[in-house]
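Apart from one protein chain that is not included, each protein chain of the complex appears where it belongs.
Just so it is clear, A and B label the chains in written order, and each chain counts residues from 1 on its own.
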Amino acid sequence: MATAAAPGLPTLRQMLNATLKELAAQLAARKVSSVELAQYFLKRIETLGSQLNAFISVDPERSLAQARAADALIAAGSAQALTGIPVAHKDIFCARGWLTTCGSRMLSNFVSPYDAHVIERYNQAGAVIVGKTNMDEFAMGSSNETSYYGPVRNPWDTAAVPGGSSGGSAAAVAARLAPVATGTDTGGSIRQPAALCGVSGLKPTYGVVSRYGMIAFASSLDQAGPFARTAEDLALMLNVMAGFDARDSTSLERAPEDYSRALTRPLKGLRVGLPAEFFAEGLAPDVARAVEAAIAEFKKLGCETVEVKLPNMRLSVPVYYVLAPAEASSNLSRFDGVRYGHRASEYTDLADMYRKTRAEGFGAEVKRRILIGTYVLSAGYYDAYYLKAQKLRRLIAQDFVEAFKKCDIIMGPTTPTAAFNLGEKAQDPVQMYLSDIYTIAVNLAGLPGMSIPAGFGAGNRPLGLQVIGNYFCEAQMLNVAHQFQQVTDWHLRTPPGFAQ
Amino acid sequence: MEWETVIGLETHAQLSTRSKIFSGASTAFGAAPNTQACAVDLALPGVLPVMNRGAVERALRFGLAVGATINARSVFARKNYFYPDLPKGYQISQYELPIVAGGSLRIVIGDREKIVHLTRAHLEEDAGKSLHEDFHGMSGIDLNRAGTPLLEIVSEPEMRSAEEAVAYAKALHALVRWIDICDGNMQEGSFRCDANVSVRPLGSDKLGTRCEIKNLNSFRFLERAIDFEVRRQIEVIEDGGHIVLETRLYDPDRDETRSMRSKEEAHDYRYFPDPDLPPLVVSEAWREAVRAALPELPAAMCERFINDYGVSEYDARLLISSRDFASYFEAAAQRLIELNPAQLGNEEEARRNYGLAIAKGMSGLLAAQLNRAELDIAHAPVSAAQFAVLHARMIQEVVTSKSAREILLALWESPQTDESAIDAIIEAKGLKQVGDADELGGIVDGVLAANARQVADYRSGKEKAFNSLVGQVMKATGGKANPKLVQEILKRKLEG
Partner (left out) sequence: MIPYCADNFASIERMAISLVDVKRVAHLARLEIDPAEAEQACERLRGIFGLIEAMQAVPTDGVEPMAHAQEMALRLRADQVTEADGRELFQAIAPQVEDGLYLVPKVIE
């Protein structure tokens, strides 16, 4: 472990706020080794991390073995952009030899025998897994309070939630427990915690990142993406994560692209669509102010604004809470105590084994969603709920098609309010569900969406600006975000207590 | 009251792909438990299905062979239920939009023909197996079979007797093997039938309540189970009871069907389109390419054999009992026509004569030998060309039919690939027919001298004695004598 006396320390302290490009340069120049970097962040996780509960697993031996291998690659001159860089992965990604729990008691003993596509890509790039981050159980939650491993706390205010479901990843990046992290987004699970923790997060177009090895919540909505401080880093991460994978039938066969290619393009003439529905009732004044201020910056950068309409967006929450639980109820049937994971210790017969295993293995929110999903698919209700929701999903997606005829990019708030307090909404699922009102429609349409830091609201809690692009326009979104980050410094702010 | 039986069949044909329907694990039968169950088959968290092109192609072959509609777009759905041999807790199947819709099958019951219409055929995955041997009061689960591709073929309820149901099942069984989509091995469960059986008063057009009978893994069980079930249902109704819609299991040991307890509860499968699998799209070009590659179908081939080769309908049906049998026939007949041993000038006449000769030879000599050796024709040690040469030598009266059998057996014992092997055996074994009148005359003289009593019998009017004398001559020549010539010479000498 790096200690105060270690000669590398001054450099390491500079590493704390370094971008991936800077880290790679330091590694290449042999100013710091991958092992030192890994040790540094592992130490931060151990000391500063405990109050946040951002990680479910750390495994220094495995991390350091990867770091040593990365150092060898660097020494051999065959380093890539992320070689030797510590990355925290959401505990939804199966990683061979790592405990992979998905935040659930059901998988509390599940050591994955295989790697997810995302993990494979990072490993091939030479990145170092610094740990597996805490999350809402099976990614079902908007506050990270449903984890079997306890809630994650917001580094800006430990009384506040970090958002969810990728709350551990967002908190880890915000608190500099890892330079960057991965997450998944089914209804806002990257963008919402990114906003609430003051970091940048991107959910790519559905199908851009393979879902193979990513434990499924709602298969037609789930998509993995990166967390980082800057848009520039997100682009480097997306370069690693994105790409065709034959093992996922919904993975898109597209030519590889460099997501960094457009970062420096001027924004002059860019048409920014502002949906009236994003600025209507329910939006907290502090969030509205921050988003307006951000839009004013974009105007200064030469953007034009146009009003667009997303008339069916208000239905996205009801539609989502039919479709996502329906898919989840089926996706979670494989957790039956037969082949892996938790099995009840006492039962009378097979049916009892199933019932007890699943009752013990799943938490309250997961069970609730299984019940909703089972109900809407059951005989007599399918047409009124599931099929109806699928039709409305198309209307919601078509709204975006219309909107993008008038604009190049859509902007609005990521969340209706800044981070709420732990326990504040835990007993009221409906209120909790409504906190994803601005993010869900993007998943239903399959569009790319991101959140970037845009200021601070009530209680000095961070706020996010949501940027929604047309299909496959990630490079353009990253350009927009990068240009914004050249003229603002919200993304550079560090939570007090984690700056050293 | 007179009752009418109504039967519809649901058949699961295991498609003969190398790998599973949604994973790259092997489908080979008989491996050690769970050694062919990969991460996808085990439904590990995070794994996803990827469709096997070979399974789709086989479904297309079937659909085209039964004249069905191939849906250009079909959809995979999840059928949700819990069972330990179903790792995902749902089976991936097709529900609203199957790949194959409609179609029909011609069946033969005795000398009667009937067309049975098909409702649909859809692709789905098989489940694993629960082994009920006792493991300290527990069951063992083997998931090797989980994910094996199945084509579920659903017939309309158009069968009216167990006999018709069996005829349908046999026709379907022959067809799936003919078009090479299923090995048809019923012992290994590659071809399984479930029967939906109901009864109704004769003349009624309303369907009675049906029972679904499972576990019918042979044609005999299918017949017996239906017979039992029909008797049971009639008895229940005549005793004033009514039939309950249920799933019943056929127990071959007790020759009865019984209600399946585990399936008693009403199922609510919560079908919905599988979000992991986009719609299956079959282009016109693909469909037509599969159609072009289909082999000639049995019905068409049967008709052609009758018309072109002059074989009887009975023989033709026998010849098309499998594609291998039919191609053997056609190859042998073609070769014999080329050899043209009888120097026939009329092509049509040649075709019919030679075809008939080969058909007879196959249904007699060859079928008997295959049966004895328990061999499939594909593995017969005598090639179609050799079989043709053998027939040529008989037609040319080079060998007798008795010697032909000996030649066949000799080749069977030590197989050779060249068709000249036939003549080599004839030579080596000295089986050439004795057709020289002088040589035979000498032998006949010897036989007559040695059998004075039979000669006297014949001359006193006992015609039977003549056959005995022919036999003696044949015996003396080791069966090689031309029988026609022997008779001529004998008659001449006895009457002369």
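The rule is short, and it goes like this: a contact is a pair of C-beta atoms (placed from the backbone, for glycine too) under 8 Å apart; a residue touches a chain by one contact, two chains touch by 3 or more.
If you're wondering where the values come from, they're calculated on a predicted model, not measured in any experiment.
Only one residue in the set A:250, A:470 or A:485 touches the chain that does not appear here, and it is A:250. The hidden chain makes contact, of the residues A:126, A:337 or A:449, with A:337. For the chain left out of this panel, the touching residue among A:139, A:322 or A:478 is A:322.
Residues 17-19, 23-26, 32-40, 42, 44, 50-56, 75-76, 80, 82-85, 95-96, 130-132, 135, 137-143, 249, 260-262, 268, 270, 273, 275, 277-281 are the ones on chain B that touch the missing chain.
Where chain A meets the chain that is not shown, the touching residues are 109-111, 113, 206-207, 220-221, 246, 249-250, 252-253, 312, 314-315, 317-319, 321-322, 329, 333, 336-341, 343, 347, 349-356, 358-359, 362, 367-368, 370-372, 374-375, 378-379, 382-385, 387-395, 397, 428-430, 433-434, 443-446.
Note that only the chains that are shown with their structure count from here on.
Here chain A touches chain B in the complex through residues 93-94, 100, 102, 107, 110, 112-114, 116, 211-216, 218-220, 246-250, 326-327, 329-330, 332-336, 338-341, 350, 354, 374, 377-379, 382, 386, going by the rule given at the top. Against chain A, the residues of chain B that register as touching in their complex are 39, 42-51, 78, 80, 82, 84, 87-90, 141, 268, 270-272, 275-278.
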